[in-house]
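Before we start, here is the structure in question, set down as structure tokens.
Only one protein chain is missing from this complex, and each of the others stays in its spot.
Coming up: chain A.
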Amino acid sequence: MLEKSYASSEVQLVVFKLGKEEYSVSILQVQEIKRITDITRVPHTPDYIKGVINLRGSVLPVIDLKKRLNLPQQVLTEDTRIIIVKVDELSVGMIVDAVSEVMTIDQENIDSPDVVAGSVAASYLSGVGKLDNRLLILLNLEEIIGVGQEVKVV
């Protein structure tokens, strides 16, 4: 949980890259960050579901985040990571191009997502953080993972 030393108006974010853009999720939703490992394809799933991985004995689904957000694809590199997030008791891995840092940002500096109607569907965003000259796009994981809505069998 969040340490008491942080003022309640501040949030800690895990910042990562998808292509050139910087995205982030609340650190409270992140369980761990893993290097890319063997991913087993699962047939009859939407294309953004990359497959399943073995996380210390549990089987976790992995989402190709860029496919999910309709961003251009890129090859896997040394920097590619899987961020394991937990949303509503559901652990899911997300493939990102690189994890850059963990930063603290004041709630005041987070705008509502419709300010930048960028390349990503607005429902997948929960806000835009401004820090110095950087724009951090906060993701709405509930919507992205689609909790509560079963993955449709293709």
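Couple of notes before you dig in:
By definition in this document, a residue touches a chain if its C-beta (ideal position, glycine included) is under 8 Å from a C-beta of that chain, and two chains touch if they have at least 3 such contacts; residues count from 1.
Operating definition for what follows: contacts and distances are computed from a predicted model.
Of the candidates "Branched-chain amino acid ABC transporter permease", "Extracellular solute-binding protein", "Ring-1,2-phenylacetyl-CoA epoxidase subunit PaaB" or "Chemotaxis protein CheA", the chain left out of this view carries the UniProt protein name "Chemotaxis protein CheA". When you scan A:27, A:42, A:98 or A:131 for touch with the missing chain, the hit is A:42.
Interface note: of A:52, A:96 or A:136, the residue touching the hidden chain in the full complex is A:52.
As for the chain not pictured, it touches chain A at residues 37-38, 40-45, 49, 51-54, 56-61, 90-92, 145-146, 150-153.
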